[in-house]
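Some chains omitted; the rest stay in position.
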Amino acid sequence: MIISKGRKLAIFLTISQGIFIILFGLFVDYDQFRQTSLSSDAKYRATQPIQQDVHLIVFIGFGFVMTFLRKYGYSAITFNLVIACVVIQWAIVFRGLIYGNVFEGKRFTLGIKELLSADFAAITVTISIGAVMGKISFLQLLVMAFIEVLLFLINEWLSDSVLKAEDAGKSIYVHTFGAYFGLAVSRVIYCKDLEKFAKLSKDNVTYESTMFSVLGTLFLWAFWPSLNAGSLIIDQQHRSVINTYLSLTASSLISFAVSAFLNKNGNLDILHIQRAALAGGVAIGATAHMPIGPWLSLLIGSASGAISTLGFKYLTPVMADTCSIHDTCGIHNVHGMPGLLAGFAGACATALATFDKWGETLFEIFPGTAPTIDSYLYRHLHQNASIWEAGLHRRSIEQAGYQMASMLLTVIVAITGGLFTGLFLRIPVWNRPKGQSLFTDEGFWLVSTPVNDDGSGNGHSH
Amino acid sequence: MIISKGRKLAIFLTISQGIFIILFGLFVDYDQFRQTSLSSDAKYRATQPIQQDVHLIVFIGFGFVMTFLRKYGYSAITFNLVIACVVIQWAIVFRGLIYGNVFEGKRFTLGIKELLSADFAAITVTISIGAVMGKISFLQLLVMAFIEVLLFLINEWLSDSVLKAEDAGKSIYVHTFGAYFGLAVSRVIYCKDLEKFAKLSKDNVTYESTMFSVLGTLFLWAFWPSLNAGSLIIDQQHRSVINTYLSLTASSLISFAVSAFLNKNGNLDILHIQRAALAGGVAIGATAHMPIGPWLSLLIGSASGAISTLGFKYLTPVMADTCSIHDTCGIHNVHGMPGLLAGFAGACATALATFDKWGETLFEIFPGTAPTIDSYLYRHLHQNASIWEAGLHRRSIEQAGYQMASMLLTVIVAITGGLFTGLFLRIPVWNRPKGQSLFTDEGFWLVSTPVNDDGSGNGHSH
């Protein structure tokens, strides 16, 4: 018996939700059941608005950014919503299983911080979707999401807990990982008639679908500082907000300039600019919380804007034509390359950081560099109630090495994982779309077009 | 002399505004004229961002959700704005008259909390508008809004102050009340040629009008936790945010699954999903602040998503055909049934709550169950500076009974009030639209369509 596409999807989703309910029942409690003290309330208040902003990024920002294909808008925005809902539940559970002590029979707690981590997992998957959007079925997306979240959390745990590397703005763990994972999947599922329908769908970009997409861009732009500052506190959060804004202004300015330079007689492509403008947010992620100087934020933002725009103009077509890597939303230019730039900038800044220049901020940003608990420096500084804990007394250059190692690890996990996931997705059972059903809502959604009764409608009903 | 439609409206609005100015002048002062203390400032800061979120829900969320009818969008969004402005002023005044001691010559104060209450009144009216949208004139909407706010505030006062029932997330007082009031009005103003023009207007839903509507949905989705948590503090607010997010993710997932199951060969109706996704926010309202366990939030959300989607598919058409209840936006599925579900879930959770399991949280959530002031338990616990006040020492099952009673009262007041309001609206003086002018902006707004000069316009000017 062949189960129809819709029913297969429905069953898969319902079973997933059922399992999640059971897993939540077995393992998940509220953080701070009884939290009447005002100080813990203050902590909650410091995180909740940030998490709210990140939620807006996930559901409105990324949702609308992907609606630029006129005939794939319903799918883009609904899939983003539903996939994010699945990923948030799945990431809460799996993260708890990794970090908690469930095998000793303990349950783990769920608070605003855990919701924020789950949002980051959702963003990672959303970025990957950007590379394969329009080319795979919703069922394939779901399977991809489940696998990707697993690998994302394992990679983050390895980098955090084993390498003791830091990635405050998630430029590496989220943006770089999501981009290269998605591109690897896209490579494996490449098929011959793709380009033709991709071209056709691009010709169907309208003024209105572009404006909806721009709306998503501006949401991302305006809330990006919260994304980079989300997991930070006090002065690191403060600096992160300032550096991210500065970097975004520079990447917007320079991406527009580069686009204007390349299209000297006009005919700028607004899709390039609306995305390259965001590169500054990614590229500053790894250094935003460091006291690197506002001018350097502007420089990093400028560089990322230029790289990203050049990528859209020259690299994306080449990747599709010669490497068979088709990148629907150009995520390589917005998240991939700027993510690597962020990693390199972060490693350089780390290597150059000294206790003389940064003071104890060094130990707060890189706990690995903090003095060991039995050292004189530790005892001496902690008389003044410092907030950092004892560390491994790594030298700055050592820490920079670990930062680079975590970046390398991330790229390897992302590409390897993406390739195998892509192979798994080629199993016919997942209802992969082909030919006419690529890049289109039709056949899945009821696409009503108004009757042309008074000449003001948009076309024919069908 | 016959006064034209526009002028009648203008005069009505201007007189209302004039009366409000006088009433504000007579009765309303600022809350905390001089509030330089940092602790009162902290309280303000804890409420203001939440109230801001609720404002976004009122003006952007509900405004855009209702723009899905391509030919009624100007009306939908403007009427929402203006009606909300009227209701906010009217609710501030009338609420102050009920709760204040104005008859002893005292004035009442206006602060962020009062603005939040006024926003809830605006949401109640907006929900009701969802049932009658496109079928009644702006003047009729205004009259309906004035009456509904009166009944809404009286019902809330009876439930709060007389029955001592609790409705933290306003699932009953706002969502259930708004839904059944609106449906009752819709029943009374039903006319024969309605279905024909409703069908015609639905055929005119375009891709773009749907996307604007989805934008509204996502605003509601993303800010809903603030809606449920708005009137709460400390750990109750914290839990409310978490439970609401979880419930929303589950209702989105399950409503998509059910929709896919029912439309097995594709052709999903995006309008159903975009609304049923929100059912989880309503259904969790009454229990979101209780320590019910995260898994139960997922379960309640899942149930509401299923009920809501099934309602759109099967119940709404039946209600229109056999009961003559036409529900333009399907509010029965989003606010009506999920509101009742919330009420039942809340009553069950109340009945099962014990001091053993919840501790003093029980008394904080249900002041009615708190020990009386002269009891040993009260004196004993209050040595540790508890924040709840002496209560009536109701048993949990008793309190659950009062919760059910308040739900019953709400449904009765809503339906009775709606029926009489509907009758009142049938008086011809309110310029009720008929035939061709149903579900259309034309005849009220200047609807310019571009000249088709280069083939890229959308139609003819007229």
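Lettered A and B in written order, each chain numbered from 1.
Everything below uses one rule, namely that a residue touches a chain if its C-beta (ideal position, glycine included) is under 8 Å from a C-beta of that chain, and two chains touch if they have at least 3 such contacts.
Fair warning: this is a prediction, and the values are worked out from it, not measured in the lab.
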Total copies in the full complex, given that 2 are placed here: 3
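Rule of thumb we're sticking to: only the chains that are shown with their structure count from here on.
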Distance between the centres, which are taken as Cα means, of chain B and chain A, whole angstrom: 34
Chain A to chain B touching residues, read off their complex: 4-7, 9-11, 13-14, 16-17, 20-22, 24-25, 28-36, 38, 41, 44-45, 48-49, 52, 55-56, 59-60, 63-64, 67, 70, 73-74, 77-78, 81-82, 84-86, 88-89, 110-112, 115, 208, 212, 215, 443-451, 454-458, 461
List of chain B residues in touch with chain A within their complex: 45-46, 49, 53, 70, 200, 202-208, 210-211, 214-215, 218-219, 221-223, 225-226, 234-235, 238-239, 241-242, 245-246, 248-250, 252-254, 256-258, 260-261, 263-270, 273-274, 277, 291, 293-295, 298-299, 302, 359-361, 387, 449, 458-460, 462
